[in-house]
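One structure is given here, and the rest of the page talks about it.
For this depiction, one protein chain was excluded, whereas all remaining protein chains were kept in their positions.
Moving on to chain A:
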Amino acid sequence: MNEWAKGPDGRRRAVRVRGPRGGEVSFLLDGRALLVCGVLVALTLATAAVSLSTGEFRIPLPEVVRTLTGGGTSADHFVIDTLRLPRLLTAVLVGAALGAGGAVFQSLSRNPLGSPDVVGFDTGAATGALLVILVAHGSRAEIAAGAAVGGVGTALAVYLLAMRRGVQGARLVLIGIAIAAMLGSVNSYLLSRADVSDAQTAYLWLIGSLNSSDWPGVTAIGVTLAVLLPAAVRLGRGLNALEMGDDLACALGVRPERVRFAAVVAGVGLTAVATSCAGPIAFIALSAPQIARRLTGVPGPNVLPAALTGALLLSACDWIAQQGFTGTQLPVGVLTSVVGGGYLAWLLAREWRGGRG
């Protein structure tokens, strides 16, 4: 039996769901948040339809559907199955992972500019990838592995260094910034000593691109999301409480240490696999949670709306990067900064004008 209770603002409902074995789960449902999620999903689906059907090789939408369901010509299959679908799915999944990871970190660091880089993640991932590209001359899979190892290793090191009878948010951020700065110099050194073609490969990786999306990458990011996204969504409540400070969170029955550790693991895991698939795509992790928060109007990390915003943002940006400029294709990282940043600036400006910022 499920129970519903209307919240004081008339918008939110507390829902209690009784599980099959007598356990109970209760959560808050927000009408506007639900609507926003629905619209984001619909827009992402629309973007997907447009992405799959447009390009140099035109495939009308009915043909796309026929190809996806097994029909279609062999050329259609090559274009959809080998070129467009893996790229689209990578964009959607990587965008979702970056959005969710960003939401977790912004909440964790209690800073709207927070990103996985507060624990040195991006810089560490870049160091790992650069070492594989420039020193070991590794393959694409090895670069991805190098990025994941570098990012996770750095995040772990920062976490352990910040540990002293528990990890404080501020200490974590400070040590993260220090380690990131050190690794940043290592990265600059590696690039300055590199052969030009290697350096070009490295820069392309550093901008972030979906050009070499493939099915193994889709599987990796898909499995990661399936495991970590629900975990991150569940952590949302604890993170929300943590935003009010450890003492208050404790009083509300949240164990700050455990939540914080689990959040770092989930956030780093999501970002690590996303980064190893597509490179450190700029700005999604920063802008998606902020945009989502403003769209839903709900406090807290908004992990799911942030993931959906990230998915829409990255897939739309990638389509523009591919089709918007005749004769050339931009790396998607160039576009995400412009589109995501522009939209965020507009949102903020609107808030300030409305006196709410």
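The working rule: a residue touches a chain if its C-beta (ideal position, glycine included) is under 8 Å from a C-beta of that chain, and two chains touch if they have at least 3 such contacts; residues count from 1.
One rule holds in what follows: contacts and distances are computed from a predicted model.
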Choices "ABC transporter substrate-binding protein", "Chemotaxis protein CheA", "Cation acetate symporter" or "Multisubunit potassium/proton antiporter, PhaF subunit (TC 2.A.63.1.1)" - which one is the UniProt name of the chain not shown | "ABC transporter substrate-binding protein"
Using the definition of touch stated at the top, determine which of A:Glu63, A:Glu142, A:Asp198 or A:Glu257 touches the missing chain.
-> A:Asp198
Identify the residue among A:Leu83, A:Ala231, A:Met244 or A:Leu347 that touches the chain left out of the display.
-> A:Leu83
For chain A, which residues touch the unseen chain?
-> 55-57, 75, 78-79, 82-83, 191-192, 195-200, 203, 214, 327-329
